[in-house]
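This is the structure I have questions about; it appears just below.
The complex appears here without one of its protein chains, the remainder shown in place.
Think of it as A and B in the order they're written, each chain with its own count starting at 1.
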Amino acid sequence: MKRQTMYLRMITSSLVRRRSRLLVALLAVAIGATILSGLVTIYYDVPRQLGQEFRSYGANLILVPAGDEPSIDRDTAQRAVDLIPKDEVVGIAPYRYETLKINEQPTVVAGTDLEGVQKASPYWFITGEWPTSSKSVLIGQEVADLIRLTPGSSLTLNGTGAEGQAVSANFTVSGIVQTGGTEEAFVFMALADLEAMMGDSGKLNVVECSISADQDDLDKIVKNISNNVEEVSPRLVKRVTESEGTVLTKLQALVYLVTVVVLLLTMICVATTMMAVVAERRKEIGLKKALGASNKSIVIEFLGEGLFFGALGGLLGSGLGFLFAQVVSMNVFTRAISFQPLLIPVTVVVSIAITGLACLLPVRSATDVDPAIVLRGE
Amino acid sequence: MFWRMISGALFRQKGKMLMIAFTVALGASLATAMLDVMLDVGDKVNQELKTYGANINVMPKGASLLDDLYGVEEGAGVSNQYLKEEELGRIKTIFWAFNIVDFAPYLDANVDVQLHSNAGSVTAASGTSTETSVSSGGSTSSGGSANVASGTAGVELVGTWFSHHLELPTGESLDTGIKNMKSWWDVSGEWPRDDQPTSALVGSILASQKGIDVGDTLTASTQGRQQDFTVVGIFNAGGEEDEQVYVPLLAVQQLTGRAGLVSSVEVSALTTPDNELSRRAAQNPKSLSIKEWETWYCTAYVSAISYQIEEVITDSVAKPIRQVAESEGAILEKTQLLMLLITVLSLVGAALGISNLITASVMERSREIGLLKALGAHNLPISWLVLAEILITAVVGGVAGYFAGIGFAQIIGHSVFGSAIDVKPMVIPLVAVLIFVVTLAGSIPSIRLLLRLRPAEVLHGR
Partner (left out) sequence: MNLLELKDISKIYGNVKALQDINLEVSQGEWLSIMGPSGSGKSTMMNIIGCMDKPSNGSVILDGADISKESARGLTDIRRDKIGLIFQQFHLISYLTALENVMVAQYYHSMPDEKEALEALDRVGLGERAKHLPSQLSGGEQQRVCIARALINYPMLILADEPTGNLDEANESIVLDIFKQMHADGRTIIVVTHDPEVALQAQRTVVLEHGKVARIINNEQDTGR
């Protein structure tokens, strides 16, 4: 029989026949590995996930006409929007503003993509419903108070069309919008409705874009658009982008530090447990020394076991940790978390290193002991 | 004898007991740190979110946003309602005064501006230039229509507090103004000082259109009055403000003859995320039962704070700025939930780690327990003996861990938020219960297991 075979046999016997101790040690390593892989996954994913949350602040990039042009052509705007990476777009809302009259009161009417608005400005508070059919509109709280309109009532808009003709149309109020901002004094309707009323199409005053990207990416997008689409001037909404950067950096630092502290403490905890499990076997070490085992071969045996614990616990932990991160992500952000394949080997290697180190300390101190002292008595 | 045996075990097995105490301390410090951070993270993040600026807008009743709607700036009786500047200090006396972070009043006027640059050239600012601009900041266009309607060479001159020193009726004092609130403003040059009423801060778009530089002098005139201002800084706000000129409040009050009046106030307040109750209250506070009303009034909902501001400022309407208020709520909730779940994971990890080690160390004592049984001890006294030893060790470790945990929490607080984490007393019982339960959970099963062994077997090392 080869020496290696006996070595393996000793280790597997130790693992298989000391089942309860094995469970204790394995549990310790698995807990450590779970926390490691779970927290690191969350740490990597939090900026992305929280970045999405920050989109509730609304648009962070707006496209306005360049130079002295009063409006952007819709196709031009589309060309600019196409330059934004698709997977980063949260919502795009084009606006066309016209001043029309309700009951002879001048009112700003905005034609827009109502679905885009819901995505780009999720903070709008609607009493009633978002318009779903044509000829229904959202009115701002101010307008509603002034003209005494409620969801369901109808209103007539009139004014001057694109060709100077008098235009007039009836609409149903589907909802009242509250934002605390100037939107409360506006009337919102589908762009198609406004174009049909005004008698021309294809003109936009501003396009609001809510993009899930950090400051650098946004700067790149801005540069890209202004280089490629001359008719459009892209502008970052500094209030949103700068503040997002500040807060997100803090939050990321928070998760980072928490991860570091938790990992540090957990790893020490794992190490002490492993030390307790190994320290229990001082007597066995003494016996092996009495039988003529060199310190080296004893250390190698324990490292072999540690390797096994590290590998198995690490694998177990990376699975459980991902599961945990997934649960967190689904609960907090209601989005799946991205899987980091690299994390599995890292978790396993760290687990092995920690268990190995944790085994080594007590084994070292045990091998220093005289076998006679260990074997004596009891 | 019981205590002698315990102290014997504690002091003569110092190494092992130290290890248990150390692990318990680690677990306890982890639990303490995470709980403290979790309980305080709401306040801390809330503070950070103040970088988004004001979340409440206070306006005179009736006027509200109609300026923008009609585009009528001057005269005509629509917007001649104002708030009194002298009442502003009262905002810091409401029930949630402590949650008011900053506030700033505004009074704007549409003026003609003449530039006297250092080079000596004189350029007239033409009103048409502002027509082409489309507002960007919040979301929609409004400034354009307002300026058109005025029909004059209009530049919007905004009077405000930059960093205004205010003596409160309560005897306290504070410095507040847009310098704190508009953290995203990028100012080249300097912020104007409130005690120098002729200094001005010019928006970057206006400055580049007109070639205005720091050090230039502007003459603003309206309704026959005029006033010179020195440009001390140019700011880039990335919004519609970039086309405006900001000057100390007093200057605009004098220029327009509206002494002691302001047209709106922006308030930045720490708030609790909205829930069902606060939404109902926001619609109509009178729809609540007395008990609900008290709950609402005594919670820092943005609607409750707005309501309280309306109570202290005569004829005012305070509205939550939803873009900020709603998003704050969402982000706060997410962050808190995230921290809660991470805390739960850490607690579970610490709990398993501790009970695991205790199981291991109890198992190790099979021989001793077998011996005690052989000497005629009954199961119960043996269990008590082992439990008492471990609990004493755990208490020592737990206390040490608690203080270490506070340390960790402060490290996190200082390095992330630059301020101390509030140490909540409620963490102490939580950690104590956790340690107690975990210690029992770790030791009782293993003690029971050992008690089932026959003494002879244990003693003969099988």
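Rule of thumb we're sticking to: contacts are C-beta pairs under 8 Å (C-beta built on N, C-alpha and C of every residue); 3 or more make two chains touch, one makes a residue touch a chain.
The model shown is predicted, which means the values in this text are computed figures rather than measured ones.
Engineer: Who touches the missing chain here, A:3, A:86 or A:148?
Structural biologist: Considering the complete complex, A:3 is the one touching the chain left out.
Engineer: Of the residues A:196, A:287 or A:315, which one touches the chain left out of the display?
Structural biologist: Reading the full complex, the residue touching the unseen chain is A:287.
Engineer: Tell me which stretches of chain A touch the chain missing from the display.
Structural biologist: 1-3, 5-7, 9-10, 13-14, 16-18, 283-284, 287-295, 297, 370-372, 375-376, 378
Quick note on the criterion: only the chains that are shown with their structure count from here on.
Engineer: If you average the Cα atoms of chain A and of chain B to get two centres, how far apart are those centres in Å?
Structural biologist: Here the centre of chain B sits 21 Å away from the centre of chain A.
Engineer: Which of the residues in chain B end up touching chain A in this complex?
Structural biologist: 16, 19, 22-23, 26-27, 29-30, 33-34, 37, 41, 45, 48-49, 51-53, 56-57, 64-66, 68-71, 132, 134-142, 145, 182-186, 236-239, 283, 319-327, 330-331, 334-335, 337-339, 341-342, 345-346, 349-350, 352-354, 356-357, 359-361, 363-364, 367, 408, 411-412, 415-417
Engineer: Chain B touches which residues of chain A in the complex?
Structural biologist: Contact set of chain A toward chain B: 20-21, 24, 27-28, 31-32, 34-35, 38-39, 42, 46, 50, 53-54, 56-59, 62, 64-65, 68, 70, 95, 97, 99, 105-108, 110, 121-125, 127, 142-143, 146, 178-186, 205-206, 208, 235-243, 246-247, 250-251, 253-255, 257-258, 261-262, 265-266, 268-270, 272-273, 275-277, 279-280, 324, 327-328, 331-333, 378.
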